[in-house]
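Shown here: the complex without one of its protein chains, the others still in place.
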Amino acid sequence: MAVSKVTVPVPAPESTPSDGLFTRPTWTTGIASWLTTVDHKRLGLLYIFTSFLFMAAASVEAFLIRLQLAVPNNTLLSPDAYNQMFTMHGVTMVFLAIMPLGIGFANYFVPLQIGARDLAFPRLNALGYWIYAAGGAFLYSSFFLGGAPDAGWFAYSPLTSLSNNPGNGTDFYMIGLLVGGIGTLVTAMNLIVTIVSMRAPGMTMMRVPVFTWMMLVTSFLIIFAFPPLTIALLQVIMDRTFGTLFYVPEAGGMPILWQHLFWIFGHPEVYIIVLPAFGVISEVIPTFSRKPLFGYPVVILSGIFIGFMGFAVWSHHMFTTGLGPVVNTAFALTSFVIGIPTGIKIFNWLGTIWGGKVVFTTSMLYAISFLFTFTLGGITGIMLAVPPFDAQAQDSYFVVAHFHYVMGGGALMAFFAGLYYWFPKMSGKLMDERIGKLGFWFLVPGLHLIFFPQHIAGLMGMPRRTQTYVAGIGLELPNLLSTAGTFVMLIGLILLLVNIVHGVLRGKPAGNDPWDARTLEWSVSSPPPHHNFDHQPVVNDRDALWVQKYPESVHGERVPESASEPYDAAGIHLPGQSWYPLFMGLALLVFSYALLFHNFWVVGISLAMVFFFTYAWALEGVGGHHFPAGRRGAGQHSKEGHA
Amino acid sequence: MSAATAATAVAPGMESGHYRSSKLPDIKLLMWVFLASDIMFFGTLIGTYLVYKGRSLTGPYPADVLDIPLTTVSTFVLLMSSFLMVLALHALRGDDIAKFRLWTFGVAFFGAIFLGFQIYEFAHFVDLGLTLQGNLFGTTFYVLTGTHGVHVSIGVIWLLSILIHSYVKPWSSKDEAYLEVAGLYWHFVDIVWIVIFTIVYLVEFV
Partner (left out) sequence: MHVRRWLQRGLAIAASVPLIAACEFSGPQSALDPAGPVAQAQRDLFVWTLWLSVPVMVGVFGVLLYSVLRFRAKNAEDERAIPHQTHGNFKLEIAWTIIPVILVILVAVPTVRTIFSTEQRVEAGPDDLAVHATGYQWWFKFDYLDHGFTTANELIIPVGTRVVVSLDSADVLHSFWVPNLAGKRDMIPNNDNQVWFVADAPGTYYGQCAELCLGAHAYMRFRVIAMEQPDYDRWIASFQNAAAQPVSADPLVERGRALVAQKGCVACHAIDGYRPGTEVGNPDFPSLTNFGLRTTVGAAIADNTPENLAAWLRDPQAMKPGNYMPTLWRADDPNREDEIEAIVAYLLSLGRDGQASGQLTLGGIHGGQ
């Protein structure tokens, strides 16, 4: 998209009338300031913090699962408890931990990377977070309100029908994901508008940092992939609440339809998780190789291609459902095709390292482990795309091993690389490299010790989602090794947490640019000021900051300070805080419980609340305050503009 | 979503100031993105309807209840409302506030008539024995057309809100982005109905 050299006319500072019911919140510190914040950086931190909380819960669940499976015929967990554990582990990691972690990084760093001062819709952004938090709290309250979901993270019909699963758990799953999905959708829409419309002057699409690019692709995947899931969830909720017949086999309903709808969502969801991880890797590897990303346009294009093809492969999750040889062939071929851009990406990352100066930070170690682990996960992915072999491997521990290599060893390790990379920017402090590296050498080998033997367990005939296995058919050793691995990985995770706490409390000051990095987020102080940039950055090349620092190394040209002045002529506007995102989230939480307990009066009241807050939100307006550009430190506590 | 923001320091259609790399107002882009997503919502519902078409084990079947002439009338009303929407936007762009209010009211009114038809149709179908829980046709028909009805209802409420707001705070051509997004939404809902009308009603009698 061509860059229009126009600035939106911003009127001079004027009063911001508060039409809201409540006085417009202006706290800058304390809990209330966090509850009402619309600052993308604070919301990013909230996302990251919350996703770590949920990751901790999921880790406990995983740990219990592995303890139960340490030896055959173990009785630590009953079948019911076990089913709840793996279901919640999967739901948590996918919806409440890894995906929001990527969204959290996006919240914090997309505006910084494109030289913007917030997302396009700051209050909508806060709404996205509060819905996510409410949805997660709702799902986890199921443990205290009649039992957690137990039908697996893809909740295949008809296991979720009222007759087959009369407990509350399934309702928690369906309603929780339905409501949580709304939060993800609005966040994705917000990110798309932001990336399309709020790039700094001169930042053409082919100069956008790869992480931001991948978030754009991811956001498009979200807006197209979540609706089929939402409708499928709605159908099951209708079946369970109002007695409709969508998934009632006795009335002609087809349980297989759920599988189609779920995986039309579910496969893009894999890329919704992995593409941001690709983005992080594409930031970390160039920085620590001190070279630009090799083949930038190719990496971007292959990311787009992967996202596009993500909608054409869903049935490879259903090779064993009897779709017939023609359908299986078609979906096998499309799935193979995805291997090509993925391979190209890996080659380009290798090309980036080649000829560079590789700095072995903890972040880089995680990035290298990502390349290693993700390649293995990709290879088993191609194997699983072979329908005749998939007939053996599907729903066995081979699949479990595969997707943990991709999701855990791939996406999560990439995000850990991102955490080590961006922590100094977010906190202003450096994490300890020695603790970091020590943790790495527990975490990644532990991960392989857990999941490599599971390939073998699967090939030896162990189905997934079984709380026990028989002795004497070769499953004891792989399972014991796998359980042993959890202890090793646990040490690594604890060291990671220790390092985070240590970094926040005792870390050395990071400075603006501790890694001598390449993109705009490193051009501002750590942590960045509320308004991000004192001057509107102007960009005339890819790797905008690197060009500023070392123009001669890339035959680039430094942008003169004064170039940004015309864009800041009208001053800086920061949007006002608001209560309504939080209240809207709470209203949806009330709605969720009311629907779950079939209290339709309260359902009506909560919908009326949503309706009411929508008006209050609209009438409240953007609010906020203005101040002139270029004053370092201005903004955070400035009250000017509030006449 | 409201003209209230117009009075603040930020350009209409934006939630924050500063440089924009696109000339599209943010809310308009947001609406396009939302509609792209909404296509998938309706696509899934229509897909479900088609997958279950002819799989009902008991009646009433589509041919037993659907009334083409009646629904053709309501479809025409909805189409006309889209035409009025164009007129309303045109009037606002020309700062002809009286016409803008008139046409906006017209859109909402026609939308309400369409909803009236739908309520009548549902009540009539229930009398004929087609219920939400009765057979797969009932389940898929009511959920699909009901979801569309909810969309129309939101549109009507939205347009009426704009109408009322235009008396509270005078609207002018600089607020056109706010009417335009409502218009985008309304045209979309209209187009979806054409698809539903074709697939659910017309195809049944081809």
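Just so it is clear, A and B label the chains in written order, and each chain counts residues from 1 on its own.
Here is the rule we use: contacts are C-beta pairs under 8 Å (C-beta built on N, C-alpha and C of every residue); 3 or more make two chains touch, one makes a residue touch a chain.
It should be emphasised that the depicted structure is a prediction, and the values quoted were computed from it without experimental measurement.
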{"item": "Which displayed chains the unshown chain touches", "value": "A"}
{"item": "Contact residue for the chain not shown (choose from A:25, A:44, A:351 or A:528)", "value": "A:351"}
{"item": "Touch with the omitted chain, as defined above, among A:34, A:156, A:593 or A:615", "value": "A:156"}
{"item": "Touching residue (missing chain; options A:224, A:294, A:314 or A:522)", "value": "A:294"}
{"item": "Touching residue (missing chain; options A:467, A:486 or A:606)", "value": "A:467"}
{"item": "Interface with the unshown chain - residue positions in subunit A", "value": "78-80, 83, 150-152, 156, 158-159, 164-165, 249, 252-256, 289-292, 294-298, 320-322, 324-325, 328-329, 332-333, 336-337, 339-340, 343-344, 346-348, 350-351, 353-360, 368, 371-372, 375-376, 379, 382-383, 386-396, 456, 459-461, 463, 465-470, 472-474, 516, 550, 553-554"}
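Simple rule for what comes next: only the chains that are shown with their structure count from here on.
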{"item": "Distance between the centres, which are taken as Cα means, of subunit B and subunit A, whole angstrom", "value": "32"}
{"item": "Complex contacts: residues of subunit A adjacent to subunit B", "value": "1, 3-4, 6-11, 13-14, 16-17, 19, 116-118, 120-124, 185, 189-190, 192-193, 196-201, 203, 223-228, 230-232, 234-235, 238, 242-246, 251-254, 257, 261, 264, 536, 567, 570, 572-575, 614-615, 617-624, 626, 641"}
{"item": "Residues of subunit B defined as touching subunit A within the complex", "value": "1-2, 4-5, 7-11, 14-24, 26, 29-30, 33-34, 36-38, 40-41, 43-45, 48, 51-52, 55-57, 132-133, 135-136, 138-140, 143, 161"}
